[in-house]
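The complex is shown incomplete by one protein chain, all other protein chains being positioned as in the whole.
Right, subunit A next:
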Amino acid sequence: MASPKTVPKDAQVMMQILKDMGITEYEPRVINQMLEFTYRYVTTIIEDAKIYSTHAKKSNVDADDIRLAIQCRVDQSFTSPPPRDFLLDIARQKNQTPLPLIKPYTGPRLPPDRYCLTAPNYRLKSLQKKVSSSAGRITVPRLSVGAVSSRPSTPTLGTPSVQTVGTKVGTPVSLTGQRFTVQIPSSQATSVKSATPTTPTVQNVLINPSLIGSKNILITTNMVSQNSSSDSTSLKRKHEDEDDYDAL
């Protein structure tokens, strides 16, 4: 411990406080930590008090502002445990219910999954099947983008279940001027919601030729959850959004 003569006054005061509280053994860094805390606390309080006093349109900060500032801080940071009567009250309520019976043979006895930490807190990125012509294909969408780009895609593609695309295409939806891509989501760990087939192979997409517009249909086969970037933003696919970006 530094000799008292060379220690700044604030630190001397802190050492005296510790002595008065009966603390005789402490690491030297404790003084520094206490001083830091003191400076930070006092500064916070005074700043808060200044804000309150300007809010009240007073010219000076007075004791009431300080008191208010302290009060607000105490409720925020330095909370204290509930008072005794409150604890006794809730204890009484809780203790009235009898102990629940234990079901036999239930395996690990854990609370409902919602309250456990056993759920995965990550989602896997989709695996991409690299196709040789992928580079070429990528440019193709670019061509039609110019024609189409502003059009929002059909809502039919927004559904997670892709095998219904065929039927949906059959519906009388005007496809002129709309470009759509057939997307077949890959097998993913999280695709439990969709009943999509897990195989990333091509699906036979039945498209009613009569509805096909002039130049706008791009059937991307062998692509696995590919989508051009322009469309991906507008496609509101529920769960596979992020996967789509990484293909390009």
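Note that in this section a contact is a pair of C-beta atoms (placed from the backbone, for glycine too) under 8 Å apart; a residue touches a chain by one contact, two chains touch by 3 or more; residues count from 1.
Keep in mind that, in the parts below, contacts and distances are computed from a predicted model.
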Missing chain, UniProt name, options "Serine/threonine-protein phosphatase", "ER membrane protein complex subunit 1", "Transcription initiation factor TFIID subunit 5" or "Rhotekin isoform X3": which is it? "Transcription initiation factor TFIID subunit 5"
Touching the hidden chain in the complete assembly: which of A:Thr6, A:Gln76 or A:Asn95 does that? A:Asn95
Pick out the residues on subunit A that sit against the missing chain. 20-22, 70, 74, 78, 80-85, 87-92, 94-97, 99-102, 104-105, 108-112, 115-118
